[in-house]
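Excerpt of the complex: some chains, original placement.
Order as written gives the chain letters A, B and C; numbering starts at 1 within each chain.
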Amino acid sequence: MTPNQDYILQVRSLTKTFAGIKALNNVQMNLRKGEVHALMGENGAGKSTFMKILSGLETPDSGEIILNGKRLKNTTVREAQQNGISMIHQEILAVPELTVAQNIFLGREPKGWFSGWLDDRRINQEAEKLLTHMGATINVRARMKDLSVAEQQMVEIAKAISNNAQVLIMDEPTSALSHKEVAVLFTLIDELKKNGVAIIYISHKMEEISQLADTITVLRDGSYIGTYPTAELDTHSLINLMVGREIDNLFPDSATEIGNAVIAVKNLSRKDVFTNISFTVHEGEILGIGGLMGAGRTELARAIFGLEQPDSGEISINGQLATITSPQEAIRLGIGYVSEDRKGWGFIPDLSIRHNLTLASLPAHAKGVFVDAKRETDSAHRMIRDLRIKTTGPDQKVSNLSGGNQQKVIIGKVLLAAPSLIIFDEPTRGIDVGAKFEIYKLIRQLAADGVAIVVISSELPELLGLSDQILVLEKGKQTALLSKEEASPEMILRYAMPN
Amino acid sequence: MKNTTNTYFDLAGGSPNLRISGFGRFGIFVAFGLICLALSLITPNFLTWSNLTIVVTQVSINALLAFGVTFVIITGGIDLSLGSMVAVAGVVAASFAHPDTYPVVVPIFMGLLAGVVMGAFNGFVITRSNVPPFIVTLGTMTIGRGLALILSKGRPISNLSDSFNFIGGGQLLGIPMPIFILIILFVICAVLLNKTVLGRYMYAIGGNEQAARASGIPLKKIKMVVYTLCGGLAGIAGILLTSRITTGQPNAGAGFELDAIAAAIIGGTSTSGGTGTMAGALIGALLIGVISNGLDLLNVTSYYQQVVMGVIIIGAVVLDSLNHKK
Amino acid sequence: ACSQSTSSDKSQEGEKIIVGATMLSMQNEFIVNVHDEMEKKAQELGVELITVDAERSALKQIEQVESFIAQKVDVIIMNPCEVEASSPAIAKALAAKIPIINVNSETSTKPSAFVGSDDVESAKIALKFIAEKLNGKGNILMMQGYMGQAAQIKREQGAKEILKDYPGLKIIAQQTAEWDRAKAMSLMENWIQSYGSQVNAVFAQNDEMGLGAVKALTAAGLKNKVIVVSIDAIPDALQAVKKGELDATVFQNAQQQGAKAIETAVKLAKGQPYDKATLIPFQLVTKENLAKFQ
């Protein structure tokens, strides 16, 4: 056996340039049948770009891709699919107006009584079978736009898996998933491995890598760093390879002083979404909110931020009863919200980083009706530095940033509005390890400066590491409000699970 | 856990978000019904067999164009060249429709071909370049008008054969031909949109072009087909119009594009793409036709007609949208 | 307001005669004038007049006639959009045994009666005036109406017929300004750039365009060197003739066209004898005979 036949996919000296920026520079990869091959790197390292080239969405400038001994050249998406390459994208790529089942089989509709005829009954049946097999409880006839982000992510996974691919690319598949779905996904991956499917897995969650990956390839700034068996690499040295410097991966201490109550929520309810939620967050305090997918955490945050109206209950801000009917109102009251859906609710793709950053605080960056370009540029540079946004500069379009860097821009936007209460909804989704701990430090620092913080997170270590108290929701019901001392992973899970 | 599953399904069953099979939005039907009801109460001439066949016959041309442009808008495009395609197709058809020259299939085929070629030209330029459909079809609108004038030397082409004039002016079983053609094409278009892979891909491209691309859908091919289809329907509309006025008019169809697009949008097709139905387009066209007919029947002075027409159209769609707020 | 009784011999019983009228375009001043005269006459004779606007669309016009037939009006008056394309409406009305009158211009299918003028004639009058003024020699610019419309075709035809008699007269450029004053002004401005010194006369196929040309020529200081003639004799044009800006316009008698159309309609409805064709001649309007037309 020559080494060539050993690998299902070989990539050599792949290079890709975007408008003068080398996103990929001489990258290589060898992929075996039945292995889980992790692709690691900081935000903006070029991971997604690499994968998009493999799946036919982007064309490389140069380089070789050999699949099953066959050289692929300028493949279209359809050809890549036919060659057995399938991809779960980092950003959800679904058609919002079509149903779950229609999305799953989009582009590969089973034939009806003649080619080109749709058989939606069969599509629905097969989709239902698939989702049931995955343990997901999603109505296949619901329209995609009516699902939560997590549910959409599960549909995307189902779609990629249903393709019977030989090479399955997963670009941060778990970033929108909570504990339970992650476990389901891992079972699926085991199953696929047994069937000889090769999986390229991208994630910023270190524990997933050590648990899943057989091999690890590291990229840094678009360059190939190396490929290693997982067993030979501990987390610390992996991070070193990725980042190229030492980082401290410790949750910062919560040694801040607790001040006055900033927000007090009493018996807040919204029909079918959450009921009787009560909590108080003080200056300098961090409240974590835990729960399974669809528990209603995001809806709760949206209600506080004025994007949705609660049916009953009270919200007091700084001791004053408040009716928040719009985000405008919420921002005026000093509330900031970092949405979990960054593409939908987070940024304006065609605007520059600078313009996105100052969007929620434009009056503060203006002289009268005119935007103060200097003040704006200063703020933008400050945020790019503080949040370590990897960019060519403040005038780069946000749509051209890597996913993690887009997330940082959104956090920066909220910070610039200088709120006294910030709700972070999955704040580190898609953020690399290095930056993640910087965001934790930042959140802590904000608390130390007297800001009240709410963190919604599906990552238990994050929740436990950051929070002073933890609220747990289960299907919209408040099942626990734990202090830092009481809380443990087991406890949170117990309260989050339906009994 | 099992409970959760059931709740989801229950919710879905009663969900107002579910598309009413093939009809898109429902409120516009209510609005349409109300307008018809009002007209039948105000004027006894409205709800008569002869008036209703007249209205539907009158609507047929706009409806065909609305069907075509509905495909286009669903994929996220637009077609402003409809009116010019009607003119070119009409002039071309008329040139082959003089008595004792060719059998009637020849002018029909040539008119259809003219529409198809122009539509394919639109599709070709749009898919091969980055130029927005608005500009491409605006260009074709001007070019087409010029072509129609050149082909006809600026004069109406008359003296058409009886068999050709039968298409738009004849009757079958007491029902005008245009109504037959309308019904047949409605069924074909609705089936194409709802029951075929092509239709599904149109929705996908308009709903999220990137997602469609990532799903391996051949964007260019589908768009090409869609604009060609729209051109073909405009070709048929041109033949129908020419036959109905028994003349090939180089300046026919001016402004038809706006009426057709309006019909599509009134029927619930979103200009941003990804949604829309044929039934909606049909009801949109009927709504415009009925209002126009009603205002004539009521002898509203022509200046006020325009004001009333505008108000009713906005009103009908407001009613529709109120009906659909959650 | 709508009567449901049938058309048969009700007029003799003193019931109101209903006349349906479809007009070429109620945005055209001349047509509005004709229509106003029709209304006046209708009121005088106790006729109910239902007017609809075809907005220059022959198709719409046919549909409106179909509606009139469905409503069972007594007589239809049609101010045709097109010679050929409006013809099916005539056939339909006659088949439904409803008399139909063409007012202002003709269709190829013969109606029950015709009241109006021949557009070819108007252009002939205008061009003859130019030829005389220029002594049969000079360069002419022609502004055309909306291409392909009956009035544009006929007025062009009339102009060309006269030019055959004057080999010294040449049309050096012709272009459409779509009956519109603003467009005509821009067109004239552009023409002045190319032909400024060579132009001797402008023939505009309607007054609106003629007035636009006058504006552009005046602004360029060329008005006294160029003759401008147009057709319709709308009040603005008469005013311009009075001021000496417009050299001549051709008067089409809206008052007579409107009144005669209604009179003929009443005769038809009552079964009285009527004229199959009432031809109302065009007249040239210059500063000299202006008083007659104001």
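One rule holds in what follows: a residue touches a chain if its C-beta (ideal position, glycine included) is under 8 Å from a C-beta of that chain, and two chains touch if they have at least 3 such contacts.
From a predicted model like this one, the values you see are computed outputs, not experimental measurements.
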Exercise. Only one of each chain type is drawn here, so how many copies of each does the whole complex have?
Worked result: A x1, B x2, C x1
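The rule we apply is simple: only the chains that are shown with their structure count from here on.
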For this session: Farthest from chain A by Cα centre, which chain is it? Let me know.
Result: C
For this session: Compute the distance, rounded to whole Å, between the mean C-alpha positions of chain A and chain C.
Result: 71
Seminar exercise, completed: Chain-centre distance (mean CA atoms) for chain A and chain B, in whole Å, is 43
Problem set entry | Separation of mean Cα positions, chain C and chain B [Å, integer] | 34
Exercise. What positions in chain B touch 2 or more of the other chains?
Worked result: none
For this session: Spell out the residues on chain B that touch chain C in their complex, using ranges where they run on.
Result: 43-45, 48, 50-51, 54, 57-58, 61, 148-149, 152, 154-156, 158, 169, 241, 244-247, 249-252, 293, 296-297, 299, 301-303, 305
Problem set entry | Sites on chain C touched by chain B in the complex | 1-2, 4, 23, 26, 50-53, 58-59, 62-64, 66-67, 70-71, 82-88, 108, 146-149, 152-153
Exercise. For chain B, which residues count as touching chain A in their complex?
Worked result: 1, 3-5, 8-9, 11-12, 15, 17-19, 194-201, 203-204, 207-208, 210-218, 274-275
